[in-house]
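Just dropping this structure here.
As you look at this complex, bear in mind that one protein chain is not there, while each of the others sits in place.
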Amino acid sequence: MPPFKTLGWKNWIIAFLILAGLGIGIDAVFTRYIVLRGPNSPSGRIAHLLELNPNEIPVFGTSRVRSMDLGTNGFNYAQDAASFALTDVFLQIELAKKKTTPIVVEFQFSDSGTLGDEAYLIPFAGDPRIRSVLSQFHKMSWRYFVPGLRYFGYYDWMLQDYLNERRSFYRVTRGSIEYLRSPPFNQARFNQIVRQRLDADNGFLIDDSLTGRLIDEIKTHPQRLFILVATPVHRSCFHNFQNEDHLKSIEARLEAMPNVELIDWSRLPYPDTAFADTVHLRPAETADLSQKFRIKVSQILQQRNLPPLITPEVTPGVARAN
Amino acid sequence: MSDNTWQDLTNIFRSTLDDEALTLSESTTAKDVSGWDSITHVLLVVAVEKHFKIKLTAGEIQKLQNVGELVALIRAKKSVTGAK
Partner (left out) sequence: MSQFVAFTLVTFQMGIDSAIYFLLLAVVAVLHALLPGRRRVFLLLGASLAFYAATSLPYLLLMAVLGMTNYFAARHLSSDSNPKSRQWVFAGAVLVNLCILAAFKYLRGQLGHLLAGFDHGALDSDGVAHLAAPLGISYFVFAMIGCITDAYRQTWRLQGGIANFLLFGLFFPQISSGPIPRADRLLPQLITSATPTAEDRIAGLRMIAYGLFKKYVVANRLNEYVNLVFASPGEATPSQAAVACAFNFIQLYADFSGYVDIAIGSARLLGIHLDPNFDRPFKSTSVTELWRRWHMTLSFWLRDYVYMPMLIRIRTLGKFGVALALVVTFALCGLWHGAAWTYILFGVSQGIAMSMEFLSKSWRSKAFRGIPPAIVAMAGNIYTIVFFAVTEVIFRSSDLAQAGTMYRALFHWNLTTLLAYPPLDHYFLALDLFALFCWWVVRRWFVATSTKTYWTPWFTMACAGLILFFGHLGAAHFIYATF
């Protein structure tokens, strides 16, 4: 094929090798110093989960329990907008460990049906449990196994998270917990969000199979105490609640189990001004709730003669300042 | 048939395209003349039809490639009407 000769193959190969080398090099540096940089990045938390951490009390769920702070021996693994399917994978990883510490799991009424940001799972695509949940949501890609190519399209997001954590642009990070920064309360804007909520389907919308999986996990791990917590939501979330009885029956079933403590705070009476949106509290209220949660968990641990929480940090002041 | 077609055509082009220095040749096409685009093309045709008192068909207008063809078309049409 003489016409191909003039393409100058040698230069093409050299250029490609340089690009490939650069890709793999940047991938390695990026993974180490940005993606997994500490236990506070979303990926770093998963890396932390894969370790034993024998005395740690883990917290699993979505952004709603992101701020549930349990002090030095607690660790928050919540991932934004994650479906229970992902929480379930995290639970499986935790339950496979030989540990006896309690586990906090968010008791959700509805499921996001997404993985949240799948980019954080990329470094763990080799783990069969993570891979299966990625495939389940059709988010698996062959690229995730090619160093240099796997973060394509995600570099800026991950860098933003990194910068955000250093500078707290839109989130304040303290330990393994986070507070969302939110603009000053605006009643008109809030009413608009509430209107959307009133139009949405409200009720206990978790698929029975997911609830069944949680119950199975609780049953098969009697050595571990499951503290299930439902966070406060705006009263509009209970407008036209479709299946009150179903929720009650599931709550009753959970409470009847010996190794379950159910804390349903979903209907705590907060005013409109306490909410950032209909399902997230504003920073000050979040900090108060977090403290309240710590006291509640301490009481539970005491009642059940379990090792107490260790020196809870007092941090809410920081959040309040925002 | 004494032929001042060229001179008349040049005048029509000059006034329609607003360019006093314009000169035309057999092979002049729309690309060679600034301001001669699809819009003025039709205005040129209207002016030509009016001046030479002829009627071109849609097909003839669309097929015109250069000034030479236009001149040939005008002559052909005029000789037909002249013969009548």
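For reference, chains read A and B in written order, and residue numbers begin at 1 within each chain.
Following the convention adopted for this analysis, contacts are C-beta pairs under 8 Å (C-beta built on N, C-alpha and C of every residue); 3 or more make two chains touch, one makes a residue touch a chain.
Given the structure is predicted, the values throughout are model-derived calculations rather than measurements.
Peer 1: Per the definition of touch given earlier, which of A:Ala28, A:Leu50, A:Ala96 or A:Leu163 contacts the omitted chain?
Peer 2: A:Leu163
Peer 1: Could you tell me which of A:Leu19, A:Ala81, A:Ile295 or A:Ile310 touches the chain that is not displayed?
Peer 2: A:Leu19
Peer 1: Of the residues in subunit A, which ones touch the absent chain?
Peer 2: Subunit A touches the missing chain through residues 1, 3-8, 11-12, 14-16, 18-19, 22-23, 26, 148-149, 152-156, 160, 163, 169.
Peer 1: Residue by residue, what part of subunit B touches the chain that was omitted?
Peer 2: Within subunit B, the residues that touch the unshown chain are 18, 38-39, 41-43, 45-46, 58-59, 61-63.
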